[in-house]
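Complex shown without one protein chain; remaining protein chains in place.
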Amino acid sequence: MAKRQSGVAGIWSDDEKILEAAAKMRDAGYKKFDAITPFPVHGMEEAVGIKRSGIPYVTFVAGVTGCCLGLYMQYWMSAVSWPINVGGKPMFSIPAFIPVTFEITILFAALFSVGAMFFLNGLPKVDPPIIDPDLTSHKFALWVPDDEVGYSVEKVEAFLKELGAEEVKRMAEY
Amino acid sequence: MFLVQRSLKLIPLIIIAMLFANCEWGSIGYNKGYKPDQPIPFSHKLHAGEYKMACVYCHTQVEVAKHSAVPSLNICMNCHQVVGIDKEPIKKLRQKYFDGETVNWVKVHMLPDHVKFNHKRHVHRFSTAEDRYPACKTCHGEIKQMDVVEQHSSLSMGWCVNCHREQEPKGPLNCSTCHQ
Amino acid sequence: MMDRNPLILGDKTYKDITDDICEPLETVPGKQWMMMFFSAKSLLLFYLASVATILFTGMGLMGTNHPVAWGTDIVTFVFWIGIGHAGTLISAVLYLFRQKWRTSVARSAEAMTVFAVMTAGIFPLIHTGRPWLDFWLLPYPNQRGPLWVNFRSPLLWDVFAVSTYATVSIVFWYVGLVPDFATVRDRAKNKIRKKVYGILSLGWRGSTRNWSHYEMVYLLLAGLATPLVLSVHTIVSFDFAVASLPGWHTTIFPPYFVAGAIFSGFGMVVTLLTLVRIGFPKFKDYITIDHMEVMNKIIMCTGLLVGYAYCSELFIAWYSGVKYEQYAFINRALGPYWWSYWIMFSCNVFIPQIFWFRAARRSIPIMFVISIFVNIGMWFERFVITVTSLHRDFLPSNWGMYDWSIYDAAILFGSFGMFLTLFLLYLRAFPAISIAEVKPVLYVGKKKGGH
Partner (left out) sequence: MSMEKQQETKQNSYWKSLDEKYQTPEFIEQAEKEFQTSPLKEDDDKSGLARRQFMKLMGASIALSSAACVRRPVQKIIPYNKRPSEVIPGIANYYASSVHDGREGFAVTVKTREGRPLFLAGNADYPGNAQGLSARGTSQLLSLYDPDRVRTPVINTQDPKKRGNNLPIPRDWESLDKKVVAQLAKGDIRILTGETSSPSLKNIMNKFSQNLGGQVHTWTPVNESDVLHAAELCFGKSAVPKYRYDKASMIVSIDGDFLGTYLNPTESSRLFAQNRNPDGNMSRLVSFQSVPSLTSFNSDDNWGIKPSQQLPLVLGLIHELAFVQKKVSAVGSIRSLTADYAKIYEDIGMTHEQFAELASELAQHQGDSIVIAGGLQTKTKDSVSLQIAVNYLNDLLSNNGATIQWSHGLNAHESMDQDFSDLLDAINDGKVKTLIINEINPMYNLPNSTEFKAALGKVEMVVTTNNWMDETANLADLVAPAGHAMENWGDNEFEPGLFTVQQPTIQPLHNTRSFGDSLMVWSKGAGKAVATEETFYDFVKNRWTSQLGGEKAWIDFLQKGFQGQTYEGTERSAGFNTSALNNISVQQTASPIELSLYTKVGMHDGTLANVSWMQELPDPVSKIVWDNYLVIAPSLADEKDLRDGSMVQVKTAQHEMTLPVYVSPGQNHGSVAVAIGYGRSKGGEILKNVGFNVQDFIVTDNTVFEHAGFAVEINKTGETYRLAQTQGHHNMEGRQLAVETTKKEYKKTNDIGLHKHKIFSIWNGHKYEGHKWGLGVDLNACTGCSACMVACQSENNIPVVGKKYVLGGREMHWIRIDRYYSGDEKKSVDAIFQPVMCQHCENAPCETVCPVLATVHSDEGLNDMVYNRCVGTRYCSNNCPYKVRRFNWFYYDGHHRKEPMHMALNPDVTVRTRGVMEKCTFCVQRIKEGKNAAKDQNRPLKDGDIKTACQSVCPTNAIVFGDLNDKESKVNKWFDSQRNYTLLEEFNAAPRVRYLAKIRNTPRELGGGHHDNGGHDSGHGETDHKEGH
């Protein structure tokens, strides 16, 4: 999703209407189109036809890795690298090592999840072109890229207007 | 453009990698290789190397005390009453001696004050009474080949500790072994 | 109950929301804000000067001494860390519980968290005798053997917990801000502004695919932040609970500290939001009296929880049969520091009970005053725990008093300078209410209610 494409966008100013429009668009066989909304519109994922995000798997793996690494780090530092008698406690004092293990688990899980989100969303982007500045405020758009199934500028324009778009824009690059 | 963005994320990684690769850990911030000029160009190479003088001839107390101690001037004068008295540096030395002054040598091996190193123990461990040089060499390097003394080892704590860990017979690893 | 009252007042459109929330960012600050900012900044400078004096002269300027080796620094550290908890709690826990009213207050609460944790984080650093060596607490490879750190020490747990918490809070907060930055970017008239917010927004676009991953991560972060926030104050409480001092060594500390943290955090949120409502009248439509009332209910409830903890401590001390423990608690209530104990008790347990009355819950002046009391009370709670336990422990020969000095006062009050400066700057630079999160709840409790 990183590469920039040309395409056509239709703009609505009501979230319910665009939701209907998106559903219709999908029914019409469009696959690669996307909706641009200022806030996550409830039901839009189904309407556009997007599968559930896979980030939880990243989170899980990162968490488990963090947990193991954290515990191993403490074990290695306290009992292998330089074992020191601290307060008459065993070198590998498991109960005392739990909090740090836990924190490292959370840290890994959180950072890798966000990292994965950034990666999957192609963030950060530098100066991306925008269809309409109001799309982050109160307008909604459906975006049909040029590699859409059976893409043709005119056809898509017409279809968008048919769906009730208040404005239809051709974008050389988005 | 996109590649630039990705590579930006690598910068911290690169910095960390550089930290590890650039300087060997034992020497960052330490004086390894420190080789200052001394007020009198005393050559260990000449005295200990060519003339084969025993280390303890001058560093008399290294076997008995924790300090090795730079020899007092009267030890120099044992020989330099007669030897080499026409040479400039030795003239300077003799002048100092007869004036009751002393020589301000530049300290090469500087341990912080909170480190209590005991020469006696190490000398006895690593050498025999016949030849103390093996012990000296362990830390000070090939002194017999140095015209100007330089710091051979990093003298970092890790350097001390690793020897205590690995070198047989093993040394104690208590904190109070060195810090008291 | 929340369904009956609209979450956002007035007849707003999406555009109105955007305009309202972005207004403080796009207008010249008024006199009031400027005055507040400059007083906060002066306080901050005073704080920095005090800290610098202590750093250059020695910890001895503070009041800590032989029996009481921890004082204002640690007390204030725990205080600020506690404050920080409400933010994560509102944004994460309430998110998980699908509490829609959180959307209006979450952003400011999170900002408060971040700033409070930043303010707090300074205290353990400057409280050490040699702050320039604090980096020794990190297990980094070194030339000393290498010599690592002691993972058995609660202070080291603190290092990990607080830094993880700060990191995750900032990330969480920032992730929430990204779409709003995009909004501000797109509204920007000014090129520099566009650039700055453009960078901050990371090029956010708002496509459904983006939103899909975004919402998933937000949910995951909320899920991770919830145990984290509980663990952080648990670990902070371990500083005390794991130590062996009578009055510290108790198992109730983790839940007790977490409850106290939520309590004090909500107190601070109420304080700040009443001020925000005054400073930005338009926000009254978003941060409604209903929002405030809900938070007041939480304050009252957690106040009771804290009260329960106090009583339970007393009971267990008596029940334990350990005379050191018993003495520690008798000493808290009746010893030389009785006043601090009773300030704590009345501010935290008795005073919030006023919120049983609906009128009080919905009165801005009353809740403002009470929230201040709650903050005072919670500072004293930490004072009671730290100082009164330390000042009389096992051997009576060591008993002594805390030697409060003007430097203690200076850095205690100065730290508010830091916090408020950051918070005031935030109000002007960041959207103080989550634009993207408020919009979906626009019609909650309203006739049009399409969701």
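A, B and C are the chain letters, set down in written order, and residue numbers restart from 1 in every chain.
Note that a residue touches a chain if its C-beta (ideal position, glycine included) is under 8 Å from a C-beta of that chain, and two chains touch if they have at least 3 such contacts.
Remember, it's a predicted structure, so these values are computed and weren't measured experimentally.
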Using the contact definition given at the top, list the shown chains touched by the missing chain.
-> A, B, C
Of the listed residues A:I84, A:I98, A:L111 or A:V153, which contacts the missing chain in the full complex?
-> A:I84
Given the full complex, what residues of subunit B touch the hidden partner chain?
-> 23, 27-32, 34, 36, 61, 64-67, 69-74, 96-97, 99-107, 110, 112-116, 118, 120-121, 172-177, 179-180
Absent-chain interface as seen on subunit A, which is shown = 84-90, 96
Considering the entire assembly, which residues of subunit C contact the chain that has been omitted?
-> 55-60, 63-70, 124, 127-134, 136-137, 147-150, 152-156, 159, 239, 242-245, 323-324, 327, 336, 390-401, 403
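As a working rule, only the chains that are shown with their structure count from here on.
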Note to self: most contacts are between A-C
Taking each chain's centre as the mean of its CA atoms, how far is subunit B from subunit C in angstrom?
-> 54
Provide the C-alpha centroid distance between subunit A and subunit C, rounded to the nearest whole angstrom.
-> 29
Among the residues of subunit C, which ones contact at least 2 other chains?
-> 145-147
In subunit A, what residues contact two or more other chains?
-> 82, 124-126
Which part of subunit B faces subunit C closely enough to touch in the complex?
-> 25-26, 28-30, 154, 156-159, 161-162
Subunit B-facing residues of subunit C, complex | 141-147
Residue positions on subunit C within touch of subunit A in the complex are 13-15, 17-18, 139, 145-152, 154, 156-157, 160-161, 164, 167-168, 171-172, 175, 178-179, 182-183, 185-187, 198-199, 202-217, 220-221, 224-225, 227-228, 231, 235, 238, 435-437, 439-440, 450-451
